[in-house]
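Note sheet for the following structure.
The complex is shown incomplete by one protein chain, all other protein chains being positioned as in the whole.
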């Protein structure tokens, strides 16, 4: 049997395999544990957590679109206290690798969240969601501008201390994603997560109004994969040494391989888990077969391979 | 029988119905004339023409994606001389309404093209393509920045003279499309065309290289419709009096209605014509049925209806 | 820490269509599901993938279980009643016997059964009546009186199969157009029937508007009311947070997932008024 070293690294942390769940698409983990052992994941990325409990947006919160969907959850969540009390201990207890995603309305809120995470053991990284489109005011999407992105990352760095890797999650809805990536790389992130959803809208032609209560929503699923591949390719070309957690429309091993060849060091499964709760395991198994077929012995040799030529 | 006033206006020009072809998706018209009479279209928007003949990019130039496709034609075309000699007279002869799309590498080239169009009779509008992603250097996408967008539109206005409506075609790949729209509206355009393709990439997992010879390409088709609806909605909200030619993933009457409710005064059919040469006629007939079903007597009452409430 | 396992008996299987019959405007479909049937309780639902792997539809559709038969001649089976409405349900209704669909179930909460016998009223709108027949049987076996009220816009849209009526003490029909039973909206008839049958607990399933109207009545009469709600669901298993309904929580509001904390919920907890919800969300 051919063996494959399937492990990957983000900053100082090692993961047994590169298949993660995407933030907001696996809730806090327990829901999926009926379908497969969570320890088989490279890591679970938790739903973006804020300081206070948050109700989120009104319904309808979703609309199916061709090969994709819109969501406008609006960062519903229990707040950092309940999260650290209930969700984290359960995951740590199960020996699941955890990446905590955080979101704030202000730079200060990111700082507060980072300080709270500082003392928590059992966490492998923090993903800083500066790109959620489901906020009342798009001016609040920090990842739209280099200066606001940097402000958040610096607040996180100052407060989180230690060597917990910081991953900045970026939005594809910008004129130049490399410029934004550059700003946060210079601010010292250990990795990037690409891509968050695209801002979209569906109008119900019967009611003749936007279908979502929040009007706009985030577009995800296979429809956006070409945008994800492009963003990852561009950013990896500019910063070949910065690990990228790739995501956007991955539902098979082929799709994951595409993102990896473009430059991703790990791949998160988002919307695909809605259609198939076992999607992450399917992707993990198919990807390992494809890598072995192509003669890779170490997963990491495949990262960014499309840039290098055969 | 219920009657519907199906006509629409862009600037000073009236069109018998709001269904157009999208630039680059109907070549110069003759190819489609075998399938339906071109005079049944509201207008044909020609493939973006440049001053000189242009070879375009190497092949492969396309890749199918989930509910969409990438193309990287690279503005292949005969150049303005041959275009004005062969294509325009044929269309005018057939009594087809023509909107000429122009593209340039420099601001001056747009000026030169506008001067050439000035004297041509039988044209209903000029669509200024400042958003083609298939250029060697993305810095050349004028619609990425307000100042470059304005420079092009001013060059066109200065040179085109008369009352030919000017429509600026914008890219969705920007941080704030309303800002770009604002700049060209202030520069005096009569209409906006939304949206051009999104920059994307597909990697062939067998060759492990980008599938397109030009590496990146433009993403079109149903996959991008939610992005088109959102862009049209945002821009119509900001500028309710500027006519919008909407496009992006329309393949049925339902889809066209969605863009119209968001704020489009006309709808261009692009990629759908590749899958179905009769797509424009299908959309035209289905849309008129849907409008009548909903009690509209004048097509123009439906434009932007989603903003107004029932 | 959370005491019970979420989705605890849910499994994903490839289920064979063993019957597909038109029943008025609905399709009655039977699927071979093996052991899954034994774990299905009245109120549970299943989530079915639409189209093949090349389909542009990436999300499942939820369907309430009409009947689950543990040990039939074909092994365990689950029956659904489907209204061909949009693209997903129309695709499902055109599956023929012998084809397979990707199905996850059983999912969600089940109707709670009263500890002592009580007079129960089961109210169903349109295909919403489907899950009520198995519940009726269960309640009757527990010694409850079961009065069933089924409504729809028109007679053809009332789903009430002959064998389903066996377990009920009374059956009242209502139609908006008067084509069968009482003329009018189902909720209009309810107060009188509650008095007549001395109803002590209400179970309901149908469109949100109907559930909301019944909730109001149940509150007025101060009787318990379990309803099965229907919100747009992207995942059906609790991971996406799209399917929420607002419930009363401390001095405010909380959004709970109808796929794991529902579809069967205590109607008294739900905030039915849209305006109240909007106000609370923006306060």
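Each chain carries a letter (A, B and C) given by its place in the written order, and its residues are counted from 1.
In this text, a contact is a pair of C-beta atoms (placed from the backbone, for glycine too) under 8 Å apart; a residue touches a chain by one contact, two chains touch by 3 or more.
Note that the coordinates shown come from a computational prediction; the quantities given were computed from them, not determined experimentally.
Enquirer: Based on the whole complex, identify which of B:101, B:129, B:216 or B:273 touches the chain you can't see.
Expert: Result: among the candidates, B:273 touches the missing chain.
Enquirer: Which listed residue (B:18, B:68 or B:263) would be found touching the missing chain in the intact complex?
Expert: B:68
Enquirer: Check each of C:54, C:116, C:251 or C:283 against the chain that is not shown and name the one that touches it.
Expert: Touching the chain that is not displayed is residue C:54.
Enquirer: Per the definition of touch given earlier, which of A:133, A:222, A:253 or A:304 contacts the omitted chain?
Expert: A:222
Enquirer: Even though one chain is hidden, which residues of chain B still touch it in the full complex?
Expert: 24-27, 30-35, 47, 55-64, 66-69, 71, 73, 76, 86, 89-90, 93, 221-222, 251, 271-278
Enquirer: Just the residue numbers, please: which parts of chain C touch the chain that's not shown?
Expert: 50-51, 54-57, 87, 91
Enquirer: If you put the missing chain back, which residues of chain A would it touch?
Expert: Interface with the chain not displayed, on the chain A side: 66-67, 222.
Convention: only the chains that are shown with their structure count from here on.
Enquirer: Distance-wise, how many Å sit between the C-alpha centres of chain A and chain B, to the nearest whole number?
Expert: 34
Enquirer: Report, in whole Å, the distance between the mean C-alpha point of chain A and the mean C-alpha point of chain C.
Expert: Those two chain centres are 35 Å apart.
Enquirer: Among the residues of chain C, which are close enough to touch at least two other chains?
Expert: 56
Enquirer: Which positions in chain A touch two or more other chains at once?
Expert: Within chain A, residues 66-68, 221-222 contact more than one other chain.
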